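The structure is given below, and queries will be raised subsequently.
Heads up, one of the protein chains got dropped from this complex, but the rest are sitting where they should.
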Amino acid sequence: MTGEFAFRGVVRTAAAVLVVAALLALGSLLPASNPLSVSPFVVTLAGKYLAYAMLALAVDLVWGFVGILTLGHAAFFALGGYAMGMYLVREIGARGVYGNPDLPDFMVFLSWKSLPWYWWGSDHVLVAAVLVLAVPGALAALFGWLAFRSRVGGVYLSIITQALTYALMLAFFQNGLGFGGNNGLTDFKDVLGFDLHQPGTRAGLLIISALVLAGAMLATRALVGGRFGRLLIAVRDAQSRTRFLGYRPDQVKLLVWVASALIAAVGGALYVLQVGIINPGEFAPANSIESVIWVAVGGRGTLSGAVIGAVLVNLGKTLFTAWLPELWLYGLGALFIATTLFLPQGLVGLGRHINRRRDEVTPEVTRPAGDAA
Amino acid sequence: MSGEALLELRGVSVTFDGFRAINDLSLSLRQGEMRAIVGPNGAGKTTMMDIITGKTRPDTGVVRFAGHDLTKRDEAAIARLGIGRKFQKPTVFEALSVRDNLLLSLKGLRSPFALLLARETAEEAGRIDALLGITRLAPHARVQAGGLSHGQKQWLEIGMLLGQEPQLLLVDEPVAGMTDAETMATADLLRDINRTRSVVVVEHDMEFVRALGVGVTVLHEGSVLAEGALEAVSADPRVIDVYLGR
Partner (left out) sequence: MSDRRRRIALLALLGVALAGAPAPSRAQTVDAAPPVAAAADPYAGLTSPHFEAIAAAVGRLGTEGAPQAQAVLRALSAHHLFVAEDGGLYVREGESWTDARTGAPVTSAPAGVRAVRENNRVRGALAQAMAGQALLAGDAAARRDAAARLADHPDPAMLPVVDRALATPHEAGLEAPLRRARAAMLLSPGAPATGEQAQSAAVRVLRDAGGLDARAVLARFAADETAPAEARQAAQSAIVTIDRRIRLWSLAQQVFYGLSLGSVLLLAAMGLAITFGVMGIINMAHGELVMLGAYTTYLTQKTLMAVAPGLAAFSLPLAVPAAFLVCGAAGMLIERGLIRFLYGRPLETLLATWGLSLVLQQAVRSLFGPTNVAVATPGWLAGSFQLGGLTVTLDRFAIMLFAGAVMGAVFLVLRRTALGLQMRAVTQNRRMAALMGIRTARVDALTFGLGSGVAGLAGVAVSQIDNVSPNLGQGYIIDSFLVVVFGGVGNLWGTLAAAMTLGVGGKALEPLVGAVSGKILLLVLVILFIQRHPRGMFPLRGRGVES
């Protein structure tokens, strides 16, 4: 019963995401004179929120269901973004400022003579797609394998995930790394021959983002819903007990950790397609921590909550920074404090609580009993 | 002597920060035997369990179970060899239903990849129902384990242990915090289990040990002080000395 209830919630949220995205996309194709017309700016914003929702989903998968508080998931997001950005930069071809058909502008500017080896093949969309998944996936696998094998957990893991993304940020700021240094990758022109600045392309990307997000939600739901999901909860709440039952929680965690990194990476790729820039700032530890608060606000351990939290908090950020920019950090800080103190189950938990009081038959929420240490 | 030793510890020592928790401990358990381990606080009972189940690695000594060297294996591998452990504080998966707790404990699938696609089979459902019957938890099958009473949690954990179908059960203070009736019922249950499996019980409660009616090993400062029938051991002046203080 619990499973079905949560499953319905995920389907409903995914459907809502699709409907809203479709409406916005259609609206953006109407002439500006039409009262239902949606500005391209709003379409881009919506696309950005959905990309962030992917990141939130990824964070929720590891934090909500296996108890790993990651403070470095933006690293996987950004790596996915960079992999996509490499392809988009190569697509510019000779239309760059320096008109070099082989080298991106920033390499010409650094007077590099040829592409570094790790850029080879980045002009093929399939290679790019593989890189989007393979690079963050490999990093997550290596990092996770080392960490979980030695039973690094709890806050220790949080601290080193943060150190990881910090180290990556420093590295990507370096011009010599070959990813555009400070400025990152930008000035993209088109993808698969579609002009990125055309409203039609943007509308299409928004629809694709919504579809990918909905798909990721359902896939995640399948992952956490079945017998494997029970094991996840068991690992989250009483890790050492699962060992004495003969399970290896490190393997379980590694599998989920890598899956989560892949979701984040796809989110990053979608982000770059729609926002049109990726730079080392995306690796900033603060970004990772912010993505955790999206999940906390929406409801840790509920997939709908992660998506709802990401969209709501980012919507709030957009509005706040437009009207009262100096107050945004107060707001965000207060959100962190208030959520942890007063809303440990997030908005979805609050909603269920209200539901339950109205209707006592509704089953309990699978709430985290505590933090797996 | 019916058969050779199922579990054998020989010359086992472990030191924490200069403190010798286990000191040249030797202990042997026959196949099908039930043994009670008693001893004052700090005697090394829990550390001994940690060593057998792979949570703590001994500095020196031999730990063998059914021909396998346990010191080279981790907790999961030892559990898969057929050693089940019940903790002093009942540890069940509180966010999962009683049924799901038992499902996870069932002997069989352990690889995360296999679990990804696994569905509950009719055979598994039957085993779970049997365990629910043994532990008298059938009416609570769909309740979250966190909502059970203390005694029910103890029983659920024992049920999970049985689900593992271990050759050897290690049970750490199973009746702590139980009512008298529950205590006696637990003694019956353990005796019942002992018909098919070997059991090691760590316990403070002498009444309970008496009810079990099994051989007793007294631990003191990390090594065996006395061993034998309860009557003989409790008459041993050294044991009295340790229990009543110096």
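For the reader, a short list of remarks on this structure follows.
Read from first to last, the chains carry the letters A and B; within each, the first residue is number 1.
Quick note on the criterion: a residue touches a chain if its C-beta (ideal position, glycine included) is under 8 Å from a C-beta of that chain, and two chains touch if they have at least 3 such contacts.
Since the structure is predicted, the reported quantities are computational estimates derived from the model, not experimental observations.
The chain that is not drawn here is touched, among residues A:Ser28, A:Ser158 or A:Ser260, by A:Ser158. Within the complete assembly, A:Leu332 is the residue of A:Val20, A:Leu133, A:Leu332 or A:Leu350 that touches the hidden chain. Across A:Leu146, A:Ala219, A:Leu319 or A:Ile354, the single residue that touches the chain missing here is A:Leu146. Only one of A:Val43, A:Leu270, A:Ile293 or A:Ala306 touches the chain withheld from this view, namely A:Ile293.
Remark: the residues of chain A touching the chain excluded from display are 69, 71, 143, 146-147, 149-156, 158-160, 162-164, 166-167, 170-171, 173-174, 240, 285-286, 289, 292-293, 296, 326, 329-330, 332-337, 339-341, 344, 370-371, 373.
In this section, only the chains that are shown with their structure count from here on.
Against chain A, the residues of chain B that register as touching in their complex are 53, 55, 74-76, 79-80, 84-85, 87, 91-97, 100, 103-105, 109-113, 115-116, 118-120, 142, 144, 146, 160, 164. Put simply, chain A touches chain B in their complex at residues 1-2, 223, 226-228, 230-231, 233-234, 236-238, 240-248, 251-252, 255, 364, 366-369.
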